[in-house]
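One protein chain omitted, others in place.
The letters A, B and C name the chains in turn, as written, and every chain counts its residues from 1.
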Amino acid sequence: MNLLQIFTEIVVPLVVITVGGLYLLGGPTWRQRIRQYLTMGYSRAELIRMIPFALCAVIVILALLVVVLFVGGNAFQTFTRDHVSLIAFFTGKVWYPDNGQVGALYLIVGTLTVTVLAVVISTPISVALAVFVTEVAPPWARQFMQPVLELFAGIPSIVYGLLGIELVVPLVSYAYNYLVGAFLYAGFGVIAAGLVLAIMILPTITSISIDALAALPQGLREASLALGATRWQTIRRTLLPASSSGIFTGVILGTGRAVGETLAVAFLVGSNPNNLPIQFTNTFPYFNLQPASTITVQIFEDFKEATPGSLNFDAIWTLSFVLLLISFLLVAASRYVASRGAYKATNQRPSGRRRSSETGVASSTAAAAAVTASALPASNS
Amino acid sequence: MALQPEIAREGSRERAILGPDTVNSQYIARIDGAVKMKTVELNVYYGSNHAIKNVSLEIPEKQVTALMGPSGCGKSTFLRALNRMHDLTPGARVTGSVLLGDEDIYAPKEDVVHLRQRVGMVFQRPNPFPRSIFENVSYGLRVQGGYNASQMRETVEQSLRSAALWDEVKDRLNQSALGLSGGQQQRLCIARALAVSPEVLLMDEPCSALDPIATLKIEELIEQLKQQYTIAIVTHNLQQAARVSQYTGFFLTGNLIEYAPTQQIFSRPQDQRTEDFITGRFG
Amino acid sequence: MLDRFNAIRSTGAKAFLGLVIASSVILVAACGNPTTGGNSSESGASTLLSCSVSANDIAPTVTSSGTATKVPGVSGKINVDGSSALAPLFTKAGAEFDAANGTTTTVTPNGSGTGLKDVESGAVNIGLSDVFAQTKATTPGQYKDLVDHQVAVVAFTLIVNNDLKGRVSNLTKADIQKIYFGQVTNWSQLGGPNELITVVNRPTTSGTRATFKQYVLDGQNEHNSGAITQDNTGAVVAAVKATPGAIGYASIGFAAQYPNDVTPICIDGAKPTATDINSGKYVFWGIEHAYTKGPATGAAKALLQYVESDQVQNNDLLALSYLQAKNLSAAAISSHTPAGAPTPEAL
Partner (left out) sequence: MEAIAKDVSVAERRTGQPQIDARAARRARARLADRIVTYTLWSIALALTGLLIYFIFYIIQQGASLINWQFVTQSNEAGNLVGPEVFNTFYILILSLLICVPLGMGCAIYLVEYARQGAVTTVIRFATETLAGVPSIILGLFGFIFFASSINGGLGFGVSRLAGALTLVILNLPLLVRVSEDALRSVPDELREASAALGANKFQTVTRVLIPAAIPALTTGVILTAGKMIGETAALLYTTGGNSPVTGWFSLNPFLPGDTLAVHLYELRAEGIVANAQQIANSTATLLIILLLVFNLGLRYLAGLLNRWFAGGTSRTSRG
C-alpha cells in the first residue's frame, strides 16, 4: 500500500468524516465547539494572518504522520504478502532472508543487550558529571564542561565506529583474554558496542540531568546545608532524590538514542544475526561472548542489497516499525516520568529534552541544553 | 555570562573602604547581659557590591533579636553571614569576624558542617524536601548519624511538638511534606532545624510568604522557643519586630544604623533615619 | 571553603595529568597486537605454506589514468548506481568522461539490488551489479529487459591476520569450507599454530559473499555462530587486522591498500591473478556487470564504450586492481556464468 493511498483512502476521509460529521450532525453545541476550537477566540483578520504559522505546525505533524504511516504501511507486508506468521517473526532465531527465514528474536535481544549495557555504563558516569557541573565545579570548570559535552555529542557516529575498531575492540579483546586466559573472544560484540554507545549517549543523559539538578530550588541545598549536612550528604540525600524524575527522563532518552544508533554499532557488534550476544556454558568462565547483531544494524546492512518486493525488503520495514514502536514507547515513558517530577525542568515545557537517533539525539539535547543554559543564571552551589 | 569576581584570599582582613554614606560604620552595638554571638567589623561583598559595611553587633543569649530595614538594606545578607551560608554563593566574600561564644566561625580551621549544626536556619520561603514529613524532620539526625530508630522517632516528635505542628501531622508522618499548607511547611522547617538542637536559630523573614493566621502561629512559636534558643530574626514587618523581639537592629544600605532594646528603639529612636523608618516615612 | 577550592584546583590538575597519562598508556598498550604465546606446532603444515601471495601479486600494475576524447552529440546527465564494488571504476572513468564531454555522471554505490531495481524502473541509466540480474529476480522474468555489459572482473582474496604471516599462506577449498562451517575452530587442526580461528564474513545480502558462497563454499549455506559479520569490505579488513587468528575476504583492490596490516593467502595453491584465473585454478572472482534497460543509447552508451575502451581497460581499471574481462578465456567466463544467462551485449 503506498502513501498516497493511505492518505487519500484513510487519513483524509477519517478526519473529514469525523469533523464534518460532528459539525453537521452534532447540533449547535458541537458546531460552536468546533468553531471555537478553530478560531481560539481570535478575530477573523488575526486568524488569516496566523495561517502561515499554523501551517508550519501542521507540517510538523504531517512529517511525523508521513513517516509513521509510511513505515507502518509497509511493515505489514511481511505478514500479509510474504505470509510470515507474527509469531515466527518475533520468536524465530534465524535471520536468513535469502532462505526465507526472518526470525528477529536474536536481533531484538541484541538491541536490548547493547542498549542496557550502554545505559548501565553511562548512567552513573553521566549523573556524576551532572553533579560535578551543577554542584562541585567552580564557574570556570562549569563553562569548560559545556563544550566538552557538546564535542562528545558532535563527534560523528561513523568516527565513533572507526575509533571503536581501532581503540576499543583491541582493548576489549585484550582485557577479556587477559582475564579469561585463552583466546576466546575477538573483541567484536556487545561489550565493545556498549562501551562506545555509552560514550555516545553520555552527553544526552548528562545534559538532561544537569537541567534537572539546576531546576531544583536553591532553597533545598541551603536547607540541607543549614542542617549541617556535608555537600555529599546534600547531594545524595536531597538533590539526587529530588531530581530523580528529571534524571530518569534523561536516562530514558539516552536509551532511545542507544536503541536507534546504527553506524557505530554496525562497526563493532560483529553483526551476526543468528547469535545470542552471550552464551552461557558449563565451563569457566561460564559464559561466552559472541558477535551479535541489532535491529538497526540489520536494517542498515540488508537495505543496500534487498530488492524491493522481496521478503528481505519487507522484513526491513517490519524491523523499522518495531524500532519506531520502541522509540515511541520510550518517548511516551519519558513524558510520563517527566510529568511526575516534583520540580519541573527549567521552563514550563511538559518534559525534558528530547531526541534519540544517530547524532540527532544528543544534538538536540546538547543544543537545547546550551540554549536553556545560556538563558539561565549560573546555578549556585 | 555571569560576572564572577575573583575570590579573595582567606584571611585578608583589610578594612572596608568606607563610602560617604557609611558615617555610622564605627557604631558598635553592645548589649547588656550574656552575649551568644557577635560580629566584629563584618563586611560582605558580592563581587564589587559592598553589601554589609563594617557591622559590629552582639546577639544576646536566649532572647530574640530582630533585624529590620527596607528591602535591600542587607539584613538578610547579614543573617546569612552568621552561619556561613555565603560560602555557597559564588563571588561572595566576607571579611571581619563572627564569634560564636569565643570562637571565630570564619577561622580557617572552623568545621563549617559542625557550625551549621550549631547555628540553624529557617528561610524566607518554606523549603521542605520533597519527602515525607518524618524524613524531613529526621534529616539532620540522619546526616549526623548515630541515632537509632527510637531515638529518631522521639526527637522527631519532640521537635514537631516544639514547633507546634505535632497535633496536626501526627497521623500522616509518612506523607509528603509538600502536601502541607504554607504555614505548616514553615513550621515543619522550624521543627527540622530544631531537631539537631542548634544553639542559635536564624530566621530569614520566616513569615513573609505566609498569611496572617499562619504568621501569628509562628510568632507564638518564636515566643516559646526563646526559652531554649537564641534567635535572630530578619523581618521587614515593624509590628512583628515589636511583638517578638527583645533587641532590634535597624539596617540601611548595608550599615547598621541603630541597635537597642526593642522598646527603646520603637519609643525613642536615637537616629533620625530610624525614626523616619519607624514612622513610615520610607521603607 | 575558599582554600578548599584552591586545594581542589591543584589536586585536580595533578589528577588530570595522571589520568591522561594512564589512559593513553592503557590505550596505546591495547593498540599493539596482543601476542598469543609462541607455541607453534607447525608440523605437517605441508599445504598451509605451499603457496603464498606476495604484495606484488595483488598490487596494481599501473597507476595511470585514461584520457577520454569528446564524443560528438553527447551531453546531459548520466545516472549510475548499484554495486559498491564496481562503483569506483565508474566514478573514475565517469570523471574523465565528464571532463571531455561536459556531461554530469553521478555514481551512487547503493548496492547491487538497488542498482538493478533502479535501472529496471528507469530511475538510472546504468545499474551496476556484482551478480547476474536473473539471480536477483524475485519474480520470473523480472529483469528480462536488462542488457548485460561485462565491463570488469574483480578478484577476491582470503586474508588472515598478520600474526599468521609465514605460518598460513595457503588453504584448500576443503579447509576453507571447514573453517566457514565451524567444523574447524583452531589453526592447529589444520596443522597451523595453536590459535583460535575467528571467522569474518560479509552479510548474507552482500554480492561478495554471494560470490564466495557460490565458488568457494560450493553453494552451501554456512552457519557459523562464532563468525563476525562486517557490513563492508573496509570493516572486514579492519576486523581481520584487529583480531589475531582472524580470517576474512576482500577484493584484491582493497586488500592491496593494507599491505602491512593483513596477509592475503592462496586458495588451493592458486593466486588471485589473471594467470591463475585464466587457467581455471583460482575460483574466487566474479564478473562485474553494468546493466542498461534495453540496448544502451546516447550518453550512457558513450560512457560504456569509454569504459570498455583501452583507455580505461589498460589504465584506470588496472590501477584500481580490477582485471580485464576481455582477457579472460572463454572457459573461465563460462565457469562463472549461470546457466541460461543472456549473452552480454557488445558495444
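One rule holds for everything that comes next: a residue touches a chain if its C-beta (ideal position, glycine included) is under 8 Å from a C-beta of that chain, and two chains touch if they have at least 3 such contacts.
Quick caveat, the model's predicted, so the values are computed rather than measured.
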item: Neighbouring displayed chains - absent chain, whole complex; value: A, B, C
item: Touching residue (missing chain; options A:Gly110, A:Gly256 or A:Pro291); value: A:Gly256
item: Contact with the hidden chain (one of A:Met145, A:Val180 or A:Ile278); value: A:Met145
item: Full-complex contact with the absent chain, from C:Gly113, C:Gly127, C:Gly226 or C:Gly253; value: C:Gly253
item: Chain C residues touching the omitted chain (full complex); value: 8, 11-12, 15-16, 19-20, 23-24, 27, 60, 63, 65, 79, 81, 84-85, 87-88, 91-92, 94-96, 98-99, 102, 104-110, 117-118, 121, 123, 231-235, 251, 253-254, 256-258, 319-321
item: Where the missing chain touches chain A, by residue; value: 2-5, 37, 40-42, 45-46, 49-50, 52-57, 59-61, 63-68, 70-71, 74, 125, 128-129, 131-133, 136-137, 141, 144-145, 147-148, 150-159, 162-163, 167, 199, 202, 230-233, 235, 256, 259-263, 296, 299-300, 303, 308, 316-317, 320, 323-324, 327-328, 330-331, 334-335, 347, 349-351, 353-364, 366-368, 370-372, 374-375, 377-378, 380
item: Chain not shown, touching residues in chain B; value: 1-4, 46-47, 49, 51, 77, 89-92, 101-103, 111, 113-114, 118, 143-147, 151, 155, 197, 199
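Methods note: only the chains that are shown with their structure count from here on.
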item: Mean-CA-position distance for chain B and chain A (Å); value: 47
item: Centroid distance [mean C-alpha coordinates] between chain C and chain B, Å; value: 77
item: Geometric centre distance via CA averages, chain C-chain A, whole Å; value: 34
item: Interface hub residues of chain A, defined as touching at least two other chains; value: 138
item: For chain C, residues contacting two or more additional chains; value: 5
item: Residue numbers on chain B that touch chain A, as the complex places them; value: 1-2, 4, 83, 85, 88-90, 113-117, 120-121, 123, 125, 127-131, 139-140, 142-144, 178, 189, 192-193, 196
item: In the complex, chain A residues that touch chain C; value: 96-99, 138, 162, 165-167, 169-171, 173-175, 177, 182-184, 186-188, 266-267, 270-275, 290-291, 293, 297, 300-310, 312
item: Complex contact set, residues of chain A against chain B; value: 138-140, 143, 217, 219-230, 233, 237-238, 241-242, 342-343, 377-378, 380-381
